[in-house]
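All protein chains of the complex are present and in place, except for one that has been dropped.
Going by the order they are written in, the chains are A, B and C; count residues from 1 in each one.
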Amino acid sequence: MYYDNFVLPFTIGLITLLVYLCVRYYKWIRSFPKIDRIKIRRGLFSRKTLVSIKEIFMESLLHHKIFKTNPVLGYMHMTFAFGWFLLIIFGKIESMVYHTSAFNPPYFAIFFRYFHPAKETFPGSETFAFIMDLILSFLLLGILLAVIKRFYSKMFGMKRTTKQRPYDLLVLTVLWLIFPARFIAESFSSGINGGGSFLTHSAGEFFATFLPLRNLSYGAWWTYSSLLGLFFLLLPFSRYMHIPTEIVYIFLKNWGVEQRKQYNGFSEIQTNACSRCGICINTCQLNNSCDIKDTQPVYFLRRLRNHEDFSVQSENCLLCGRCEAACPVGINLNAIRLSTRPDLTRVTKETYAYIKPKAQAETPAKVAYFAGCMSHLTPGIIRSMQEIFDKAKVNYTFIDEEEGVCCGRPQAICGNWKAAKVLMDRNQERIESSGAEILVTSCPICYKTFKEDYTLKIKIMHHTEYIDMLLQEGKLPLHKNDLKTVFHNPCELGRGCGVVDAPNHVLEQVSQRIPTRYDGKNSLCCGGSLANTVIDSQQKTKISTDTVKAYSAYQPDVIVTACPLCKKTLGKTSTSVPVKDIAEIVAAS
Amino acid sequence: MHTVIIIGGGPAGCEAAYQLASDGIQVHLIEKNNETGGNLNNWYQLFPDRKNAQDLNKRLQEQLNHPGITLHLGMEPSRVEKDGQGRFSVSLSDGSLLEGDALLVATGFKTFDAKRKEEYGYGIYENVVTSVDLENMFRNHAIRTSKGDVPRRIGIIHCVGSRDEKVCNFHCSKLCCITGVKQAIELREMLPESEIFCFYMDMRMFGPGYEEMYREAQEKYNIKFIRGRLSEAAENREHQVQVKVEDTLLGRPLRVTLDLMVLLVGMEASNETQGMARELGVKLAPSGFILPLDPHYGNNLTGEKGVFITGCCSAPMNLTDTLNDARSAAVCITRYLNMK
Amino acid sequence: MNFWGFNISETRSINYDTNDKDMLIHVLQEVPSCKLCIECGGCTAGCTAGRLTSFNIRKLQMFMKRGENKEIREELHKCMLCGKCILVCPRGVDTRKMILSMMKYIKNNQK
Partner (left out) sequence: MNLEGKQQVWKDYQKEIADDRYYYARSCIRQTFFPGSEWAYLDILKNKLGKDVLDDPRHTTCTGIGYHSDVVPVQTIMTVVARHFALMTEAGYENITPSCITSFGIYTEILETWAHHPEIEEQIREYLWKATGREFKKPKNLAHTSDIIYKFREDIAAQARYKLVDVHTGRQLRGVDHIGCHYAKMFPSKGIGGAEFPAVLSGMISSWGGDVVDYPERRHCCGFGFRQYLVMANRGYSVANSKKKFESMRPYEPDFIVANCPGCAMFLDKWQYTISEMEGTTYGQDGYGIPVLTYEELAGLVLGYDPWELGLQMHQVAVEPLLDKMGIAYDPEMKYRTKEGKDIGRPKCPTYLKV
């Protein structure tokens, strides 16, 4: 029987960890709403599981998304994850080949070099030793990179690396020490008994020249086992909880589990799936423009995990979604943030009782136009839309021309879902009473909520989409001009609703659109977001200034957007380049 | 060589004297007090840069060392006569006689007598002071109530004696708004814990940097501005001042008890200004200040040839405008003398 | 029911001395820009809710500054939080955040 007392720390650590994880995940999953639990049951034996496995391989091991963002950083993450994975897999195969049985104790493969007498060869033992050494060297190189990253983050194309707590630093150190410890233990054994390959063998011979290896070797194996055991024990309370949790999250996500309005077990799983890679820090404009360093998802989620006060961080977010788009784990960062905002409203019979339903339209128009509250501060947009409707000879009705009702999303993004629901219901009644077939809105904020939170049975379009449709149908006479334009895709439209092609398509037909690195889902936030209630007017202005600067670098004649709020906010700081809505560009062409 | 007689040694008279003397004109400067500076002597710090008023005063005084300037301190003109050649002779209170080719009236303003607004209780309630009294308190670095306590709540009342039909002053004294803001900030600096209110009718921030100062007073110094005119004040047992205003922007009456109430007294034409106007036969505006010949082209001229005006004898002005006006008067006089 | 046929009228006058300024302290701490208001009424003029009802955010913030909180409790829930007011304010007051802060105070201090 291959056994020695030093395997105990590893074994106890591993078993404790597995038991803990099972209990934890079970509890979280049990807190899911019923509909999500049903989805898990249905997804379990479907193709989705296979897709998930592929994704786990690509993301959890190869870190393919991080690679895309930043190859050096991706390599670092990959060496750790994939390297360790290979070490375990090949170690296991090696042990099974040697042992000729699949059922050896888990520690056997890990401490193979200790239990396996080096003189005893087995099929391919040389090759295995070579592969294992190769993987180990690959890992050690990764650690070297990680150490460098910690101290010289700029080299990795990151402005700032994640700041860690002392506890996390301890676990990090333990993790870093595991592989050097293995290297030392294996080298020492090799130095005494031989075996190993180019790395451990040569190192063993080298160490034997000046160290009393016989006395040290056993202790080295104890150290290695203890570090592993310690790491397993510390893991659930450290950021490395993301390693198992990300795997679970990928399955759940692919099975169709959703982040809902409430903060629940699924939110916890996502929170724990964050690897704290820190990519979100770099995408965050609060960091880049306002030097706010404590609110990015990596820190916000950490606060959530550690049960620290997160009330300010919860509110201090533009919900622009740039972090979410960049997150390699694909965590629903906006939805989680929103779920932590407390509902401050108390809904009674009186709530918005002053909003009276509209009379049913007798001769319904085909299109209902809903400008939105903010659009009333940008009459240029409204007038342009009216011109476009007229030019295209569209029979339309202007729903909120005289008195509008807010779409409810501004309430919702403060967490006030109860009041928002009342608004939404009342507004829906008013929209439905128009009897139109298509609802066109000029405000991406309204658009998003109409699509996601309303239960309207009619087609909902943002005016960019609608104009695009008119152009495709040839209903709108077109004149392309020489105006050089850049397009600022509003957060709620591009990242929020995935409307990317329509505006680009429209702009290309009516102007000389300059492509920018902020196109599509990479667009910047104007800074005017209603979602952030922490930053003040000057800070919003600063974001707007930086955004305008970024677009102005392409020397456009006009910055085009498709949101009244973006227009007002960018217009506030863009004094030399005019800011216009896409509808205004189309109407003028 | 020409001679000009300037009546009034406040900032306007002093600056004009220096400008004229620099142009080679002989100047006689008559000042009723024993020192020049006029109302500036009562001020501690100036808006908008919070300059020490006495620094400016000293600078103006130093300019008077010019050899072309003869100072007549502690003198008042008792009689002014003009001969057929347009020369003026001015008899002084000590009996001496000055002769000049032109006369510059720089007799300035006086602050409104707050006792005339009886309902505010100045001189009757112990903790009611005027903005001039407050400047004096600033100079002594002691803001205290009559009992010697630190006032916890202070109210500054704008437009006392200005824009008020009840005291026959229809004009706006222009400077009080910004003075109120300045004094509120000074109060805050000395009393960081106190609550400071300004009760205003309109905030008229007409000069460069004034609006910014107002904004700063709100944002940085937490001065509270309430739009409403004080209707009456009363004293309570603790000798605090209980004031009643309408919070006009809410449309509700407001009662608040103040430990110290500061009346921002407006500006009226000084007695000397009115006296000189009578003596010289120049017209007065309905506000009581001397009416310039033309509000754009002739604001230093009067209907009387050879009689010029400058500074606050023609209208309330801040120091920047006063000094500009003095230079402008000097230019007008020089041209007049050269054409003679 | 009293036999007098009348009651002693409540005063309309705001008694600043005795009013409770706790909400004000809370809101000023969270939204210091409140201090900058010059009561121009721009926020109220374009208010989405104000077009349909008597909701007047300028007045409510003034009531708060005077410690008259009753009206705020009655009126505040009419706001739709659309945020139009922020875009109008010439002094850069974060009006919407102020409303949220008032809401928060009311929520936390419900009697």
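Criterion: contacts are C-beta pairs under 8 Å (C-beta built on N, C-alpha and C of every residue); 3 or more make two chains touch, one makes a residue touch a chain.
Note that the structure is a prediction, hence the values are computed from the model and not measured.
Student: With touch defined as in the header, list the contact partners of the absent chain among those displayed.
Tutor: Answer for the hidden chain's contacts among shown chains: B, C.
Student: Touching the absent chain in the whole complex: find that residue among B:His66, B:Lys82 or B:His239.
Tutor: If we include the chain that is not displayed, B:His239 is the one touching it.
Student: If I consider the whole complex, including the chain that's not displayed, which of B:Phe47, B:Tyr125, B:Phe199 or B:Tyr221 touches that chain?
Tutor: Looking across B:Phe47, B:Tyr125, B:Phe199 or B:Tyr221, the contact with the absent chain belongs to B:Tyr125.
Student: Pick out the residues on chain B that sit against the missing chain.
Tutor: Considering the whole complex, chain B reaches the absent chain at 115, 118-119, 121-126, 232, 234-237, 239, 242.
Student: By the contact definition given up top, give the residues of chain C that touch the hidden chain.
Tutor: 2, 4-11
The criterion applied here is as follows: only the chains that are shown with their structure count from here on.
Student: Where the CA atoms of chain A average out and where those of chain B average out, how many Å apart are those spots?
Tutor: Inter-chain centre distance comes to 66 Å.
Student: If you average the CA atoms of chain A and of chain C, how far apart do the two points sit, in angstrom?
Tutor: 39
Student: Which parts of chain A, given as residue numbers and ranges, touch two or more other chains?
Tutor: As it turns out, chain A has no residue touching two or more other chains.
Student: Please output the residue numbers of chain C that touch at least 2 other chains, ranges allowed.
Tutor: Counting only residues that touch two or more other chains, chain C contributes 32-33.
Student: In the complex of these two chains, what residues of chain B are touching chain C?
Tutor: 203, 215, 218-219, 222, 224-225, 227, 244, 247, 249-250, 252-257
Student: Please name which positions on chain C make contact with chain A in the complex.
Tutor: Going through chain C, the ones touching chain A are 32-33, 46, 48-49, 51-53, 77-78, 80-84, 86-88, 92-94, 96-97, 100, 103-104, 107.
Student: For the complex, which residues does chain A have touching chain C?
Tutor: Touch list, chain A to chain C: 344-346, 348, 350-352, 354-355, 373-374, 376-377, 403-406, 408, 410-411, 414, 416, 419, 423, 528, 530, 533, 536-538, 565, 568-569.
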